[in-house]
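This is the structure I want to talk about, given as structure tokens.
Only a part of the assembly is drawn; its chains keep their places, and the rest are absent.
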Amino acid sequence: MNKSIQAHQLNPYAIQLCTLGRWIAQRQWSPIGSGLFSIRTSEHSALFTDTSKDKNELSPADLVCFDLANPHQPDTVTAVHQFLYQLNPENKVILQTQELQATVFSRLIKADQHLFVGYEMQHQVAIDPAQRSCCPLVILEPQATELILQDLKQRFHREALPYAFLIRGHGLYVWGYSVDSAKRHLEAWQFLIACELERIKASCHFNS
Amino acid sequence: MNKSIQAHQLNPYAIQLCTLGRWIAQRQWSPIGSGLFSIRTSEHSALFTDTSKDKNELSPADLVCFDLANPHQPDTVTAVHQFLYQLNPENKVILQTQELQATVFSRLIKADQHLFVGYEMQHQVAIDPAQRSCCPLVILEPQATELILQDLKQRFHREALPYAFLIRGHGLYVWGYSVDSAKRHLEAWQFLIACELERIKASCHFNS
């Protein structure tokens, strides 16, 4: 066992991220080992899960250290994590999941965002009082990494996103200032998306 | 450990409420620690769950004693519990949950109540023979606490509610004269709401 692995295993943040990762996997929110979870360890570094690992058995030794200042062109998901860490030094934990209902929802809504209205649960993710009554979930198109990052920059420029957005057909990104808040945001968004999907399925009854 | 905590831990009602609370949490009916559960300990006092605690690990030491005669303006959920205890001295246990299907149902139905007809399960919650064949579930609008309590008073004045009502987008309130009856009413209403939501989703097939 080398020094780097030992360091991860003793890192309390690494242990917390793995616990959260296994909790996510148990809920079937990262099917076939999909999803990428990371936690910031310093201003310019973070620990990332390894995509090839079964997330039901995630342990600190499976985490990979990543230099956030690194200009290398990684895959889209890693690049988005990198972008979010650079955007706000307070962003501590980032979770990308590929859950069924979020995937369906991102395909169903044709607009570039969906407004959530009328759910008490919005309080859990609202950035400001306005979002408590009307909370936007941005939906990006899957495209080349550079274009996704460019679109993302414009969205954040327009308004503060409530700790989440979707890439159509690819999954949900959620973040927080701690492991606990990232988990709470993930659970709240999963609830909101599942509610809205159910509401849409039932609404056709009243439309006809 | 202080006297108050010891008292709760020895209180058989507290232990029962915590057992029920963990059962509710395991069914995912109180996501992100949402929901408020309480049990009457005397004419003017009750034990309440602490909203900040994970209800999967609820124990008597997490319960907070509350003076029901207290005129303080608490949050809406606590105020509604207080109202229900004052309404009927027989009300012993009150459960507020924020379950997905009840939330969706409360958003879907635009009227101020929904009538359940044709389910054998209505027998479990009916106050009188009339409700066995037609059982109303009242839906209140989310608004200022005082207005909710005022609306609630008028609804109870009009007719005895079958141990439950909804606040639109906020969750389901259920109560009973014992831990067992409150649990039975909760399970019956969850069943009825889930059935009706499924029925509505499937009905559009026959409408078109």
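Going by the order they are written in, the chains are A and B; count residues from 1 in each one.
The working rule: a contact is a pair of C-beta atoms (placed from the backbone, for glycine too) under 8 Å apart; a residue touches a chain by one contact, two chains touch by 3 or more.
These numbers were taken from a predicted model, which means no experiment stands behind them.
Depicted are 2 of the identical subunits; the complete assembly encoded in this structure file consists of 4 such copies.
We take it that only the chains that are shown with their structure count from here on.
Think of subunit A turning onto subunit B: fitted on CA atoms, that turn is 90 degrees, to the nearest 5. Subunit A and subunit B have Cα centroids lying 32 Å from one another. Across the interface of their complex, subunit A is touched by residues 31-32, 34, 98, 100-101, 103-104, 107-108, 142, 168-171, 197, 200-201, 203-204, 207-208 of subunit B.
Those residues of subunit A lying in contact with subunit B across their complex are 118-121, 124, 184, 187-188, 191, 194-195, 198-199, 201-208.
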